[in-house]
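The block underneath contains the structure these notes are about, expressed in structure tokens.
Every protein chain of the complex appears in place save one, which is left out.
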Amino acid sequence: MTTEQRAPSPSEAAFSATGVSKTFGHFRALVDAELTVRRGTVHALLGGNGSGKSTFIKCLAGVYTADGGELRIADRSLELGGLHPETAHGLGLRFVHQDLGLFPQLTISENIALSRGYPTRWTAVREKLLRRRAQDLLDAFEIDARPHTRVADLRPSQRAMLAIARALDDADSADSILLLDEPTAALGEHDAQDLMDAVRRRADEGQTVVLVSHRFNEIASVADDVTVFRDGRNVGSAPLGDMPLGRVVSLMTGGESREMPESFVEHAPGAPALSVGSLRTGSCRDATFEVGAGEILGFAGLDGSGHSDVLAGLFGAIPSEAEDVALGGERFRPHSPAEAMAAGAAFIPQDRHADAAFTNMSITQNLSVTILDRIWNGFALSSGREHHAAADTISRFSIRAASVDAPLGVLSGGNQQKVVLGRWLQRSPRLLLLVEPTQGVDVVARHDIYTSIAAAARGGATVLVASSDIDELLAITHRIAVFRNGRIATFLHTASTTRDEITNAMLAEEPVDA
Amino acid sequence: SESDPTEPAADATSSLQVAYDGVVGAPATDTVPVTPDLTAWIVSCGEFSTTCAAPSAGALEAAGSIGWDASVCDGELNPDGWGNCIRQGIAAAADVIITIGQDCGAVSGALQEAATAGITTINVGGLDCEEPLYSGTIQMLDGYSYDEYWEEVGTLQAEWLIGKTDGAAKLLAIEFNDTQWGPLIAKGLTDRLADCEGCEIVGSVQLSNSDLATGALPQKFSTALLQHADANAVAVPIDGWFLAGLAQAINASGRSDELNVIGNFGSIPNWEVIRSNGGQDATVASAAEWNGWAGVDAALRVLAGQDLVPAGIGLQVVDADTNLPAAGQPFVYTPAIDFKADYQAIWEN
Amino acid sequence: MTTTTTTRTTTATRTIPVQRKSMTVVGERYGLLILLLAMIAFFSILPASSGAFFTTANLSVVLANQSVVLVCAIAVMLPLITGNFDFSVGASAVASAMVCAAAQAHAGLPVIVAIVLAIVTGGAIGLLNGWLVARLHLDAFITTLGVATAIAGLVQWYSGGLPIYGIDASMISFGSGTFLGLPMVVYVVVAVALAAWYLLSWTPFGRRMYALGSNRRAADLVGIDSTRLTFLGFVLAGSLAGVAGILLSARTGGANPGAGTELLFPALAAVFLGATAIRPGRFNVPGTVLGVLFVAVSVSGLTLAGAQSWVDSVFNGVALVLAVFVSTHLRRRREGRGR
Partner (left out) sequence: MTTTTTTRTTTATRTIPVQRKSMTVVGERYGLLILLLAMIAFFSILPASSGAFFTTANLSVVLANQSVVLVCAIAVMLPLITGNFDFSVGASAVASAMVCAAAQAHAGLPVIVAIVLAIVTGGAIGLLNGWLVARLHLDAFITTLGVATAIAGLVQWYSGGLPIYGIDASMISFGSGTFLGLPMVVYVVVAVALAAWYLLSWTPFGRRMYALGSNRRAADLVGIDSTRLTFLGFVLAGSLAGVAGILLSARTGGANPGAGTELLFPALAAVFLGATAIRPGRFNVPGTVLGVLFVAVSVSGLTLAGAQSWVDSVFNGVALVLAVFVSTHLRRRREGRGR
């Protein structure tokens, strides 16, 4: 899919928002931001973490009431300040927000109806019809779950798919406008590709799509136009052709461009440090492998193939059985995260919001929660040490926030992820267990994160990375273990392997035992 | 007019008469000098309850009538509140603290502080500790100890029930043990019924303040009524309960007419319940405000170094036909006693 | 492709909760009901109580006496579903009862007017709460506590601590009378309960209230008007408190000043107890009804058995904990104890 084979898109604007401003107390998240999107095109919205993309989209959705701004759409012109969610919906705007807007405690069918409306007879909800519609939707988008399943029981990827399906299916009319805020962050390559194809198809059918993403190759495969945000402003819009990665990055950073190296790991792995003997946990049925000190081992696999449960299992976050696991010679079978931490392990879970974020506590406290013993000066928690440690991490990962004492919940998605990473890397652990370490992190910050992961490894730490982003695995691993149906199908040497080889290994035909 | 504990009446009609006559007294006649310009601190056991609020109001009026600067503190129906109020009074540098309806035991700590602070403390309608902590405790009626007075209430309830049932009272007894006087009323009641051969106690139900607090009071009572279908007499220790659902429970039982129901205290709202045959048929009444005035009188005598004299607050049974005051009016005895005038006559300043 | 689908089916089996209609589920949903029936059976057999316990007369007593609490429970439940405490329900009910009684006894207004005034009173308090919590975003717990305190003060001011008596005879007889063998008030309660049940379980409105309560962030993101729903929750609660007040006044033949805690506590207990049954984990009307009856039946039985009044406190306390334990334990059995 390259630019040639696309139908030349009509040039009149599907909508344009101008002078959009949003201030949170003293913090200006959006400053006269403006965005114009041509009808029937896929418009990529890029920008560093905290640059205001999600805030912008939430203002369009009426979730946030913008301080000011004007929305011109279908030859109507509205004051953004007074925009109501119903109005936005009425204008044909459909959203997938960064934090998907799902109700974990409720069933899939409820989640669908809550945003799309309930089928009713008189005033009563028509339960059967509701379920049937939900089932149809699930089938249409190949989500393997039943309408009565609680969303909490879905995997992250399935949740993302559900939120997307909900929005896409609701965007029925030809000229509805889809705004997708990092929809692929939690998706594996396969699902992500499916989604991009779907997006492309809809654009070609005349719908308009605004797509926020930090994965540039993804953008390159679908986008017609690109807009870059920095510090709450639009710092550049152009057709994809005039926006090579380098230019985007320099716009994002405000500095000159900088390209991603082929790989971040120069050093060679050391002597075996972690040996795992037939571990079974979650959906992983058998994993046996050895990793050297300073080695970075990648885990690839389809959804549910168990590649991320291995890490949770090793950390003692979920129940697991194993013949024997040894770290640095001694036995390593933690029954609780506390034990794992004591043995020098660190774990970044997949579902940041549910499993890692103390949203109503300050950034500082979110960072220091793993190093309280260091901050303890024998008499009290030294706020001096605490803020010092926090300041280090914040600048090391260039975390963008109004104040170090701001609650984590108000940070942008990517910045939250950086805080979670910083929380663990500052412990300089000897076993790093990372699941989707850079989900939602912008390219620049990802560069920094890869550098520090590599540095940690060079420092002798053993690193396991489970990721659905194959480029990520290629960039920062020595070897990659590919999972299939809960087992390690094959090990590949990163230096010598290719994307296709990995993908094939993940998808390879194989009789599935019942 | 000193009367001794009632003799059991000969027959039903005389029983009724005994109940209506009740026991009456009169304020003391010997004078007492008024110590002027004092601050009086009146601790009500709980302004939400008529039996506390009315005497407090009386005390406030009495204190006002002799130019004292008096204020009422709401004990909010719980002993901690009483203690806090007494202490607040100490802080307010009150010269006199009058507690309405509080037993010494529940507030001994605060009372000792008051004693140390040299404040005159008067106990209205409560029981003092073994080693007295109050400067003075009101004796309700000449010749009646605390126990005898409350037993008399039970006796009068019994007399009226006997009279109304022609000596065949089948009593549903209510046990109320959350106060010192609850069991005493019950004792007077049962002792009197014991002397009446046609009478018996067909059942009993325990009701407590906590039942009032959990709203279980009416249900428990209804259930008990249901269980004892042969009961024709009920004696309730507190008039307030009738408007907390007991009156309607009796109506709902459909036995209002065969049931003879008597209460205690004679609270003003209950006159209408009695008049309208709303479930309650009678009550053992006394003048609530009088308690307050008596408290001030006692204070004056303590300050003047005199011995306390009995307050003379009598008890008479009120029902729809006899002794029933006009709507909204406080109880006045028959023959009527103007205790306020009497007190003002003997308070000389 | 085939592999993906196969993996999907395997995950699918994982994501579908195991054997949903198993015994444990039944136990979990109907545990409270079963406990209630067991208790009824017990008291029907127990010699001390067997005589009067299992009679329509006693049934009437139990139902009629719980009518006010049940309406209060449903009232307090609505804001709770949207995630807000309403501590003012008890006080509002008392205030409404006062208004209802005073309108008749003091102002001599006709019954119907008194009833309307009572509901208006409750509704107005609900509006105030809703405005403070939904629009001004004040913490519901402390705000409603404050409102409740203030109302109690006003009640005491108006009544001077004295009960009001002398409401219209028709209302008194409504409060104590029966129709088709059941107390008239019970029909009102049943109507209220059914309406609330329909509203909450069968209308989009109810579903949205639950959604709001389960996750406010998500509610905002999918464009649910959380302010409006929160507001309505309080207004409905207030109006129902008004209804409770009317029943209260009819049941007491007047109105008794007070802070209404004797209504609030049993109501809260019933609501939370009810949340362990029928639809475990969420506040629901049938569960709440069970919760109210559960306590009422035990009181009735123990009174008949001639138990001292402290016994039923202990009994109720233990029963509450037991009921929660049963449903919770069974739920964990089903879901498998994941950490």
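Think of it as A, B and C in the order they're written, each chain with its own count starting at 1.
Following the convention adopted for this analysis, a contact is a pair of C-beta atoms (placed from the backbone, for glycine too) under 8 Å apart; a residue touches a chain by one contact, two chains touch by 3 or more.
All figures in this text were calculated on a predicted structure; none of them were measured in a lab.
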item: Chain not shown: contacting residue from A:125, A:291, A:310 or A:357; value: A:357
item: Among B:18, B:38, B:106 or B:247, residue touching the chain not depicted; value: B:106
item: Hidden-chain contact residue, picked from the options C:61, C:273, C:290 or C:305; value: C:273
item: From A:39, A:150, A:166 or A:400, residue that would touch the chain that is not displayed; value: A:400
item: Residues in chain B touching the chain absent from view; value: 44, 47, 71-74, 76, 78-81, 83-85, 87-88, 90-93, 103-113, 116, 129, 177-180, 208-210, 213
item: Chain C, residues in touch with the chain not shown (by the definition above); value: 132, 136-139, 141-143, 145-157, 220, 261, 265, 268-269, 272-273, 275-276, 308-321, 324-325, 328-329, 332, 339
item: Positions on chain A contacted by the hidden chain, ascending; value: 23-27, 48, 63-65, 250, 253-256, 258, 315, 317, 336-338, 340-342, 347, 349, 354-361, 365, 368-370, 372-373, 376, 380-381, 391, 394-396, 398-405, 407, 410, 423, 444, 447-448
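Here is the rule we go by: only the chains that are shown with their structure count from here on.
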item: Between chain C and chain B, distance of the C-alpha-averaged centres to the nearest whole Å; value: 37
item: Centroid spacing, where centroids are CA-atom means, of chain A and chain C in whole angstrom; value: 43
item: Euclidean distance of C-alpha centroids - chain A vs chain B, Å; value: 75
item: Multi-chain contact residues (two or more partners), chain B; value: none
item: Per-residue overlap in chain C, given as positions that touch at least 2 other chains; value: none
